[in-house]
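Following: one structure in structure tokens, then a few remarks.
A single protein chain has been removed from this complex, and every other one stays in its place.
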């Protein structure tokens, strides 16, 4: 299990290959990459991500362990960046490996739902002439009730 | 939209990056890689994949178009190999890109369900001393009713 | 028309493809004609629940019409992915 919280960019394809290479008997590998989306006004300059050092790593570890306890998984990868990102920069990725595709899909979906609302990250958008903290969405909170 | 039916191996990480690089405004990229799993007896030597040239490409195209009509997607990638593969070789991959993660996840899950049961591929396992066509699973057929 | 066989249907019949002259109006009629030919055909088509058919490269039902069809394929349920 690999949990990375980092300021530096990451290479999603290289990480997917590094994750997959040592797997044995895992028929399914799912990856999710989250990318900075421009705002509706198309003037996003910077997406700044603040986090809570110490708690972040513990929260991600605990979410990943929860996924491993709920599904039959061979391995789990979580990478989440913080700091200043630009439009179309990858923010984070998760990958799951499982003997069967249903487990790999559900676990990745679960990880994303929990990462959104239970890991201590906060996004701030810098647009043309303003900065604004991204508001949490009720639908993200509601998504947790699926699990 | 890129649909590849090929005998050659592919590099899942490189394909994921190639798929992601030109995307704009897509907040979510999901990939699924299907890998040859060894049999319960641990003696799988070759997984042979037969297909129906001509129909295969049309079926994959049609499944991918159906996904694009059902979800808001920026792009779709489908790669499926045929011929003789070994344990832990990647068989196929799909990738989906969408503004929102729910669309990307659901569309990838849908593509996999349809690829399993509606694209003309047949798997034959070569084990220690025998060959056997892989039987289709009722659960794979049932999975289609989800959509 | 061209009749194609895949996977164990191909192995049981012993060839991947053949040219068939037929007036069969639907898939089921074609199957009945093939079954009447030889044991290996009768065997391959003995359990239709284990077979799928495509007409001109589109999945079809056993009662699908064949008028104008150029290519019919028989195979077991697909196991891709």
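Descriptive notes on the structure:
Letters A, B and C mark the chains as written, and numbering starts fresh at 1 in each.
As a working rule, a residue touches a chain if its C-beta (ideal position, glycine included) is under 8 Å from a C-beta of that chain, and two chains touch if they have at least 3 such contacts.
Please read all numbers here as calculations on a predicted model, not as lab measurements.
For the chain that is not shown, the touched chains among those present are A, taking the whole complex. Screening A:50, A:65, A:89 or A:142 for touch with the missing chain picks out A:50. Remark: the residues of chain A touching the chain excluded from display are 34, 49-52, 54-55, 58-59, 80, 91-92, 112, 115-124, 133-136, 141.
In the analysis below, only the chains that are shown with their structure count from here on.
Inter-chain spacing, taken between the CA centroids of chain B and chain C, is 26 Å. The multi-chain contact residues of chain C, meaning those touching 2 or more other chains, are 81. Shown for chain B are the residues that touch two or more other chains, namely 34, 112.
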